[in-house]
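Omission of a single protein chain aside, the complex is shown with its protein chains in their original locations.
Should a chain be cited, it is by its letter among A, B, C and D, assigned in written order, with residues numbered from 1 in that chain.
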Amino acid sequence: MVPVEYYIILSAVLFSIGVAGVVFRRNALVIFMSIELMLNAANLAIVAFSSALKSLEGQIFVFFVIAVAAAEVAVGLALIVEIFKSKRSIDVDQMNSMKG
Amino acid sequence: MTLTPQDYQVLTPYILLTVWACILLLLDLFIPKNRKGITALLSALGLATTLGFTLSQIGSEETGFFGMVVLDGFSTFVNALLLVSGLLGVALAYGYIRRTGIERGEYYTLLLFSVTGMMLMAQAADLIIVFLALELLSIPLYVLAAFARPRTESEEAGLKYFLLGAFSTGFVVYGIALVFGAAQSTNLAAIVGYASTSSPSLLLTIGAALILVGFGFKVAAVPFHMWTPDVYQGAPTAVTAFMSSGAKIAGFAALLRVFATAFPSIAVDMTDVLWGLAALTMIVGNLIAIAQTDIKRLLAYSSIAHAGYILMAFVPYGDASVRADSVAAGLFYLVAYAVTNFGAWGVVIALEKAEGKGLAIADYAGLSKKYPALAAAMTVFMLSLIGLPPTIGLVGKFYLFRAVIAGGFTGLAIIGVLTSLISAYYYLRVVVVMYMRDGEPTIERETWLGLTTGAMAVVTVVVSLVPQYLFAWASEAVLKLF
Amino acid sequence: MEFLLQPLTLLTFFPILGVLVILFMNSEMKNAIRWVALVASLIAFGISIWVLTMFNASNPNLQLVAKYDWITVAGWNIQYHLGIDGLSILLVLLTAFLTPISILSTWTAVEERVKDFMLFFLLLEVGMTGVFLAQDLFLFYIFWEFTLVPMYFLIGIWGGPRRIYAAIKFFLYTMAGSILMLLAILWLGIYGGTFSVPDLIAQGNIPSDIQLWLFLAFTAAFAIKVPMWPLHSWLPDAHVEAPTAGSVILAGVLLKMGTYGFLRFNIPLFPEATVKAAPWIALFATIGIIYGAAVSYAQADVKKLVAYSSVSHLGFVMLGLFALNHQGVAGAILQMINHGLSTGALFLLVGMIYEQTHTREMKVYGGLWKITPVFGTVMLIVALSSMGLPGLNGFVGEFTILLGAFGSQAIGNAWYAAVSALGVIMAAVYVLYMFQKMFLGPQGEVVAEVKKHGHGIRDLNWREIVTMVPILVFIFWIGLYPKPFFALMAPAVENLVKMLPIP
Amino acid sequence: MHLSETVNSGFFFLAPWLVLAPVTGLLFNIVFGGRLGEKAIGWVASAASGAAFVVSALLAWSLAANGGHAVSVPFAEWIHIGSLELDWTFRVDSLSTTMMLVVSGVGTLIHIYAIGYMHEDVRFKRDPGRFRRFFVFLNLFIAAMMILVSGDSYLMLFVGWEGVGLCSFLLIGFWYEMDTLARPSWANSDAAKKAFITNRVGDFGFLIAGFIMFWVFGSFQFDEVFSQVSTIAPGIIIAITLFMLVGVAGKSAQIPLYVWLPDAMAGPTPVSALIHAATMVTAGVYLIARSAPLYSSVPEAQNIVALVGAVTALFAATIAVGQYDIKRVLAYSTISQLGFMVAAVGMGAYVAGMFHLVTHAFFKALLFLSAGSVILGLERGHHRAAHGHHDDHGKGKKKAGKGKEESGDEEYHEEVFDPGDMRNMGGLRKTMPVTFWLYLIGGLSLSGIFPFAGFWSKDEILADAFREGFTGVYWLLTVAAFFTALYVGRQIWMVFFGEPRHEAAAHAEESPPVIITPLAVLAFLATFGGAFNLPGVHTLTDWLEHTIEVHAGEFIWSVAIISTMLALLAILVSWLIYGRNPLKAAQVDPLKRPLGFIFTGMENKWYVDELYQAVIINPFKKLSQFLADVIDERFWHDWFHEKVIAGTYNWLSNIALDRYFDQRGIDAFANALGAWTQSLSAALRKVQNGFVRSYALSVLLGVVVILGYLIFK
Partner (left out) sequence: MTLDLALFLILALVAIAAALGMLLSRNAVYSALFLVLNFVTVAVFYLLLGAPFIAMAQITVYAGAIMVLFLFVIMLLGAERLPDAKVLPWQKPLAYGLAFVLAAEATYLFVTRARPEGDILPPEAAVNTLDNLRALGIALFSDYLLPFEVTSILLLVAMVGAILLTKKEKWERK
């Protein structure tokens, strides 16, 4: 029997790794992947809770999260591709024409 | 388990607008490229119709779709405000997107979809719906921000908004996960039911805090605000105008709905956090605004600062004796802010030139001589943003600070007024330039733009003289919320 | 209609009619615009006289009250509530009196954007009158803040070389104070359940420790406006840069809003705190009197000199108010009027000469009396009034103030009054210095300079004399026969003083 | 509680016309003067003053008919607030009528004299506006003086008190654009300003006295105050009287506030005679006499007043000896004589003081007006001589004599003749005989030579001092009397005897009748004025008895003999020094050698002006400058408000400098930024750096902090 907090801690660690990726990677795609990792970690937590609470609600929520993630990916990748066309780079550090 | 007409009635405006948007998406294909004005008109028609339905719902109280959504005074108030914002967004965009060469029918469709997301957010009674609505309002905005591609700034704005938005969504989802873990449900009513039977759990608090991060991001509260100036600057101005009001209204509506309905039990902790956020937002927003030379960035920081003011209204949400008044004050201020904000952006749009020219504050020099009415309108908006008579901004601040003081947060109120003072400095600069500098500005004369701006100026002044009806509505709206 | 025909409503908002007319006039019709503005302000003055005739001086309470519910939803209790009593009637009259005079003074001084100027000026009148009449804190606050806006434009658009700086400074400083007052107003509104000043005074059960805080918050607003030392730093900038009419109104009326605020709100609303604070206010007032006078003397710019002299004069007013006895308060009210008249007149006169010479450096003047005898004489009278020569208005005010302060129980010792009396000497020093440097002595270089460009310096013309004569009449009237003026305020002052818990 | 009655009989109802008559005159001249000729203006003014005299006389007659009981004539209410009740009420009693008569009488004479004098004055450039202005001021003065002497309360007295101060200012600075020698200069206006401000210092004392009075007695009205004297602690009365003394010292030119009076000679001569000798300066004496019940109740204060008067009398007399300007000698003489009066009233010898006041008005007015006549004569002579050949006597001497005031005008190279410098005179006895005799009468009267008016009045003061045991005061005054005779003798020898030391003196001319006639009247009074209060007759004493508590002074032979002997001795000494060997042109004063630095001290007025300059005026200027430039401008305005407040504003908001925007206005705010704040703000600016990663970091930071707070709270 695995206590639910083990899963939650695992998800928190994964989530933190995702956060770290967003914060310090420069590659827009990798950043985006890190965000997916964050969502994934959250999903893990939900499913774990769902399992511990013997509730289906969590699983359904995860289902919607996955769907939304897909929608986000569509838009996000389109944006990245588009910006690559004009900048010839997906380094987010290049995208600082506005600041201050 | 079947759906009844009541269920649909709860969501009539949303469904109406969604269906209309889908139809418009198709219709647009048949509208010739040079007559996209028709799309604009049609979208406005849709918004107006929906607004009519929404207004007819005043006084209705329903729950629908198995507790997923509610219809109450609050949602009606917010929906009406959102629909008006949508209408104004269309009116401001009409000439603008044509002139800047980005006229596409999808602009309006996306705007409609975004409004549907916002409305759903106001009606959500389940965290799942909150999450979905958040995405539904955001994704069109990501696209709209980048709508002026391949202009670098626009694309950058889109990407920044998207990456950071998705980042913050990650926190929201994790927050929902924790709340679910703590309260065994994502339904707001169920959560509050759980919280009332057991002692408040820290897990719930942390989950709520993470959800707060997501809302904080949407409403541009410090420290989740940093996307705001860049996105506002880079996005097409008409989009910025819509986004700065609409997204903020929706964000606050959801924040209020979620916190007031689900989390009163952890109010003690949350109040501290909200206090800090509000104070920080007012301070940082106003301070950085002073340094701006670009009117769009200036207004962006201004919108951050105002997020802080509105946040103040939510600080005492757990205190039963004052929260109704306080939240009503927040709603009123949202209206004041939206009206003023649209007006100010209208002026900005009028002065904007191709390629992002005409956006420096210095470009406003001499406006009062050449276009006195426009300058006067801008002055009214600036005064309203400062909170000076005779504008709705003053009445709003009065209402707001009163609620805050009544809640016992005098310190916060002091920060609020002091930062208002700071804000006077940068708003006045705009006035200084318009009235006390010489220059030869040119403006775009567009009927809808002019009408919108003028109407907003009139509303700003007139409502300040007879604010009681709006007051009454706002306080009515929150009565059944708690 | 009944609402609009209330005398006080009419008085407050009549200038709006002028604003509407001017709004639809072509901005090229400069003279017509001037006339419209003048006539509008004169009619407003007429209304103020009408109000005066209806005013019952022996009644200490609010009169001619216009009271309507305004915002009474959601636990709000805000009324449209105007009223006049002995504390405010003189200031209302002063406002209505100085506005046409100021407008008249701009006839040739303002040539650019006449339309805008007159619009702002009339709006300013609305705000000022409203401040003196409002009896609801919310309404008061609206008028109070509203006066900032037109004045800001008047300084910022038609001012001197550093006008924008001065305008912003004026705006920010005064706003800084008033927002703290806003909080106090809100607190009162919540605590008392109403914003009506008479009701709040009647309730009057604010705990004394809180009274002190509220008192301080109101003081922040009013003290900056007055301005009390050491918060005066905005004043010289604003005065020097403002156009003549702006300076006149600024000194004549706007500063009075501060002292009036103390009188109308601080003292009756927070009597305990008032009594506690009286010695401190007296201390600052005394410092202000001496400091303002000394600093005036060291100025090279005549407008700056007059500006600093206001610091000194308003120190007297504050000293009188916080003597908290009949003499002090009545003297202070009268001195507000006196200062409005004399300092207003000084600014007008300085403006008249500035229009010709375009310099305010005193050292380039000299011997003007010989060239412009009428101007010199008028200036002399006004200057003497300003330094408090008996027989002229300034004396009556300053004397009663000092007399009141000298024996004030609230202040507690006579030293403040005694030291303040030194200010009378110092007033002579700077006023005479100014008069000597400009009007006496050999002819200064500016005379020749002006001659080079045209006909030389001219004496006052008819319009300018017409501008000055009413002020001079009041200077003598108040100096020789102030009875009617005191009679107007006496019952109200009596009432005010009586309610204070002076040990 | 008015002790004085209000009477409807007699001419008392005319009392307001004391003031209204001159006011009418001045208003008439203001309104119609522009169309009148010089003469008409002058006569209108004189008539107005004359009318006041007539009213005074009628009032005196009515008062006498009323048995001398004081009468109040209410005119109008003035200030009524709470317990403060001030009215415009005239008071007719023996003391006030005495003053009224002197003021309006002497005033009228001087008005008439001025008609001629002003016309003759070289500074008068046939400017009718100036002429009119002069008479308007004179009438204003009479009006103010009448308010002063006829007021029924201290406050009304104060109104007149300040009013005459104003007139003094206006008239001293009458030739405001020049100095006494008609050169463009600030000197006259400086003198005027000095007079006003010094007077105001005195008024400060008066005001404080008034404040105490009000809060102690509850009134300013004379009778009400006096009736309560006995109920009040003496300490308070001492305070009142001493503060009042400050006022007296200002107005009546006593130590330490006398310094303005010599400079006041910058005014036209009639002004010197009227204001600065006969009337205004005696107001202080009147005030003390008026306040007799107060002073009499506190001997300590009396001592101080008497001492101040006596010291002033001697001190000023010594300075007078060292002066060269004919009017300046008289000015110091006036101070000295005022010292006598103040000493007298201080001792409680009110009658003696008032007596001396009256006689002094006669003879000092006579002296001043005669001096004016001399000056005019010299000017005429100079005018004639100038047509002949050039003369450079004046320049070198003038500098030594005139002292400081003119050192500022060094660049003024045109040769200037000073008609008032006694070193330019000599031998005028021959060219101006009438003036000489008149002057001589005045001089003898002033010196206290029997039987001239001055003898009687001065002697009464000395006798009272002696009798009342004010020994120190007595001796001081006696010595002062010696010096008085000495400078009078010196003056007369220098001016009228010997040979002319200047072309102008040689060509001097006698003055016209319009000038001489008033002099003759005054000379008559100066000779026989002693009759008003001859020992044993006591007319004035009896008269004043109705108002103030008096005692008839006895004539003390020893005192009279001592003072007369001393006076004669002084005249002898002056003859030995100045008469026997008349001064030559450009010769150093013969007293200088034997007296050395003492005489230098006298010449330079014991350096009191310099002392005040160094101790009071310069520090005040410095302080003002310091407050204005350093405290207000640099510290408060520039540093605190610009740097600290505005700078903090900018620093907080990271405004490095808004270059596009506003260089002059707003950036004045920003420009106040210090270097360190700039570098800090540059660091702050980096936060909003445009990098998505950093923005995300900000979000993360927020999350971490919030979670940390909630978890570890």
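As a convention for this text, a contact is a pair of C-beta atoms (placed from the backbone, for glycine too) under 8 Å apart; a residue touches a chain by one contact, two chains touch by 3 or more.
What you see is a predicted model; the values in this text were computed from it and never measured.
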Neighbouring shown chains of the undisplayed chain, as defined at the top: A, B, D
Among B:166, B:182, B:195 or B:365, the residue in touch with the chain that has been omitted: B:182
Residues from subunit D at the interface with the omitted partner, ascending: 689, 691, 693-694, 697, 700-701, 703-704, 707-708, 711
Hidden partner interface residues of subunit B, rising order: 1, 3, 11, 18, 22, 25, 65-66, 68-69, 98-104, 106, 109-110, 113, 116, 120, 126, 128-129, 132-133, 135-136, 139-140, 142-143, 146-147, 149-150, 158, 181-182, 201-203, 206, 354
Positions on subunit A contacted by the hidden chain, ascending: 1-10, 12-21, 23-27, 29-30, 32-34, 36-37, 40, 43-44, 47-54, 56, 59-60, 62-64, 66-75, 77-82, 84, 89-91, 93
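Rule of thumb we're sticking to: only the chains that are shown with their structure count from here on.
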Selected pair, greater C-beta contact count between A-B and B-D: A-B
Centre-of-Cα separation between subunit B and subunit A, whole angstrom: 26
Rounded Å distance, subunit B centre to subunit C centre (Cα mean): 43
Subunit C residues counted as touching two or more neighbouring chains: 163-164, 168
Where subunit A touches two or more other chains, by residue: 19, 22, 31, 92, 95-100
Footprint of subunit A on subunit B - complex, ascending: 127-128, 131-132, 135, 139, 142-143, 146, 149-150, 152-153, 155-160, 162-163, 166-167, 169-171, 173-174, 176-178, 180-181, 184-186, 229-230, 233-234, 291-292, 297
Residue ranges of subunit B in contact with subunit D within the complex: 159-160, 163-164, 167-168, 171, 202, 205-206, 209-210, 212-213, 216-217, 222-227, 229-230, 269, 272-273, 276, 286-291, 293, 360-362, 422, 425, 429, 432-433, 436-437
Contact set on subunit D toward subunit C in their complex: 76-84, 88, 129, 133, 155, 158-159, 161-163, 166, 169, 173, 176-178, 184-186, 188-190, 192-193, 196-197, 200-201, 203-204, 207-208, 210-212, 214-215, 620-621, 623-625, 627-629, 631-632, 636-637, 640-641, 662, 664-666, 668-669
